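Every protein chain except one is present and positioned as in the full complex.
In order of appearance the chains are A, B and C, and numbering begins at 1 in each one.
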Amino acid sequence: MSNQEHAMAHRDDVGSRMGMWLFLFTELLLFGGLFFLYSVYRFVNQEEFHIAAKELDTIIGTFNTAILLTSSLTMAMSISAIQKNNKRLSIFFQLITILLGFGFMVNKYFEWTAKINHGIFPGSEELLNRGSGEILFFGLYYVMTGLHGLHVLIGIFIIGTMTWFTSRDIITKESYVKLEAAGLYWHLVDIIWIFLFPLFYLIT
Amino acid sequence: MSSETTHVSYLEYQGRYKGLRGWIFSTDHKRIGIMYLIAATVFFAAGVVFGFLMRLELLYPGKTIVSAQTYNTFFTLHGVIMIFLFVIPGLPAIFGNFFLPILIGAKDVAFPRLNLLSWWLYVIGGALVLLSILLPGGPADTGWTFYIPYSVRTGTNVIFTVFAAFILGFSSILTGINFVTTIHRLRAPGMGWFKMPLFTWSLYATAWIQVLATPIIGITLLLIVVERVFGVGLFDPALGGDPVLFQHLFWIYSHPAVYIMILPAMGVVSEIIPVFAHRTIFGYKFIAFSSLAIAVFGSLVWAHHMFAAGMSDFGQFVFSLLTFLVAIPSAIKVFNWTATLYKGSISLEPPMAFALAFIFLFSIGGLTGVMQGALSVDIHITDTSFIVAHFHYVMFGGTGFGVFAALHYWLPKMFGRMYNKKAAYSAFWFLFIGFNVLYFPMFIMGWLGMPRRYYDYLPEYTIYHQISTVGSWILITGLIIMFTNLYLSLKRGKKVTARNIWGGETLEWQIETPPTYENFEEIPLITEGPYEYKDNDQDILEEKEVV
Amino acid sequence: MESSELIHRPQYGKYILVWIALLMLTVITVTVAGINFGVLTLATALTVASVKSYLVLTVFMHLKTEQTAFRIFVGVALFFIIISFVLLFADYSFM
Partner (left out) sequence: MIAQSVNYAHSVDEAFLFILIVSVFFLVLITGLIITFIIKYNRKKNPKPTNIHGNLPLEILWTIIPTVLVLIMFWYGWTGYKEITSPPDDSMEIDVTAQMWVWKFTYKNGITSDSLYIPVNRPVKAHLTSLDVNHSFYIPEFRIKKDVIPGRKNFTWFIADKVGKYQILCAEYCGLNHSYMLNKVIVLTADEFSIWMQEKLNEKNNQDTVSADNINNQSVAK
């Protein structure tokens, strides 16, 4: 498109990253709204939040934290690799990142189904019989981890696209700002998990 | 690129696509601005019709033209359309898109394709709102505030409307991201922060609010959907939720949003006043910084919409105090604009008339806003038509007249055609008088205890309602004259080729009329501030003379 | 782009160190949560989470080596979240 000419006439990597950071803020505040909800409800229903949190599996949570942290590492390394012009290694790291992302989701899947099999899901009879604090806790649990899971899936998709770009030499040593942006996104998803984890699994 | 193409105006320029597709797939900021103008006008027309019908209904107590349910959907649609489809995107998306890059000496915004995406999201969101009218269940009847629990209980198409607002939110965010990055990265060489035109400053402050506050309403509206579809109890009091918390989250965005609406209009006024006073602006830095101050303070006062909801006393105290402080930067702007007229050489062209009307109407709106900030007073007037009057004064008298001013100021530049000035003046007077006749009685009614969102009312308020309805007819007459005049000018108005129609000193007046596809043949080198008016004989510098 | 070359020196070693630190912090926070500290539990959990985020932000996300504007941006965003939070609790903590 000739329109692109004047946009592409000069490339501005700093500008691209700046745009990405601004977008990350909107993601952060999207979750921010949920964190506001969480903190108010927790403040009002401290006891019941404690009781409810006991039912979440700390081991799965910890395991998933480790997975995401590791995936952040491989993501960062894939950028280093492309900077060193090591295309193969970069793709390798990206694939590992994707794999870890899927691992995270598989864990999530088992965690959620276990809860649902215990009859704990929004609107379930089991849950409605409990105190309102517990209803809120699990409501928030599903919404927040659900939204986070959705972001992991989106992240996987984006990184997948980047892998494809890398293999097609669209992302190269000279021009890798797209990969950086994908990385920023992935790290943000990680940061959100860093907060979700203690707030849901560790407050027993 | 050959020198030939550089001289083709953006209207005639042929890219990869031709005809209509050359517009709806164009990433040129100017074309996107025009497309926003067209789309916004369509949605705006829908909003106006609902407003007009509401006034008709209120002409007499009891049923006049529609049922209560229909009336309730009217004010909801009216509010949603006006807020999310008109005043929020209005100035930034139309005139910001068109002029921001030009004002800072750039060829386009930082992310042209994102810009196009944002337009598409806008149109899709708008279409969803209109679609909700046609679908079974009927349009939402919650008011534009979507307060829970009612918004979860009603059987109407709330999900649609809410989802539309969510999409529109993202459109707005993308515009914000684009503008912040553009202003940081694409200023022409030499254009320091304090050489930027004030419209740019106001867009910058606005863009930050768009980026930071909008996601909060995004998630809040999404939760309504989640609550309705999955029955997750997050706000439902039956499940332990807190409806007031919903209000907090709603207003954390929606109060700053009112500054998304007004800041760009203030920017427009700051452009127009020095041009038509033919002198430099008074207190440039104060106006620039007050935009930022409004953005910052504006984020801290949201709960003044909830003074009757039962917050803690400490909450009431803090939010009331902060509300009063947010009035100060606005006051600073008003004083500086007034001072800019001093010792000017004022020509009252149509844009100037609208800009001055803006100051007057916005002051009334703002000062009544200050009344609402006072706790004891607000308890009495909250949720009455006093509030309705307040926000029409600021949104319509403020932003609306700001848009009118911008239209009359920039349209000749955008299309190279001049409108009929006589018609413009008569439209102005109809609008100005009609406006006050329409909304001023609402202050009185409100103080006397007429609640808002009332389909029917007690007989003692009849007279005020009738005056108000007559006002709406005057206003709409003005509106029709104005739009007809502007529309006709595009078809057969006098051709304008002069670069500088009004004698402005900002960059858009230094390029061709209408602008070429690339805006600038060569990126200019900026050496001085935007409102220098070097030709004026005496050049009194800062702090030399007391007014 | 000159500056960005300079900013993004490949640094596997540093990344791995950070990764180890992050895992250790996770272990710490999980262990601490096991012991009952009362009110302090939440405080420690959040402090550890903040330290972890700081590491991710500065090293993985290169905030440390980006232009100053980026750090100001992050400051602005955090300020907005924190002040909103504080004001929200200006209502709720005094109910």
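Quick note on the criterion: a residue touches a chain if its C-beta (ideal position, glycine included) is under 8 Å from a C-beta of that chain, and two chains touch if they have at least 3 such contacts.
Predicted model, so just to flag it, every value in this text is computed and none were measured.
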Quiz item: Missing chain touches which shown chains?
Solution: B
Quiz prompt | Selected from B:S132, B:Q316, B:S489 or B:T506 as touching the chain missing from the view | solution = B:Q316
Quiz item: If the hidden chain were put back, which of B:F335, B:W429 or B:F483 would touch it?
Solution: B:F335
Quiz item: For the full complex, which residue in B:L325, B:I480 or B:L525 touches the chain that was left out?
Solution: B:L325
Quiz item: With respect to the chain omitted from the figure, which of B:T175, B:T384 or B:S489 is a touching residue?
Solution: B:T384
Quiz item: Which residue, B:V42, B:A374, B:M418 or B:L488, contacts the hidden chain when the whole complex is considered?
Solution: B:A374
Exercise. For subunit B, enumerate the residues touching the unshown chain of the complex.
Key: 68-69, 72, 141-143, 147, 149-150, 153-154, 237-238, 240-244, 277-280, 282-286, 308-310, 313, 316-317, 320-321, 324-325, 327-328, 331-332, 334-336, 338-339, 341-348, 356, 359-360, 363-364, 367-368, 370-371, 373-380, 382-384, 447-449, 451-458, 532-533, 536-543, 545-547
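The rule we apply is simple: only the chains that are shown with their structure count from here on.
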Quiz item: Quick check: more C-beta contact pairs in A-B or B-C?
Solution: A-B
Self-check item: Whole-Å separation of chain centres (CA-atom averages), subunit B against subunit C
Solution: 37
Quiz item: On subunit C, where are the residues touching two or more other chains?
Solution: 69, 77, 80, 84, 88, 92-93
Practice problem: At least two other chains touched by the same residue of subunit B: list those residues. | Solution: 184, 212-213, 216, 248, 252
Quiz prompt | Partner subunit B, residues of subunit C touching it in the complex | solution = 69, 76-77, 80, 83-84, 87-88, 90-95
Quiz item: Which residues of subunit B touch subunit C in their complex?
Solution: 184, 208, 212-213, 216, 248, 252, 299-300, 302-303, 311-315, 318-319
Quiz item: In their shared complex, at which residues does subunit A touch subunit C?
Solution: 11, 13-14, 17-18, 21-22, 25, 28-29, 32, 36, 39-40, 43-44, 58, 62, 65-66, 69-70, 72-73, 75-77, 79-81, 83-84, 180, 183-184, 187-188, 190-191, 194-195, 197-199, 202-204
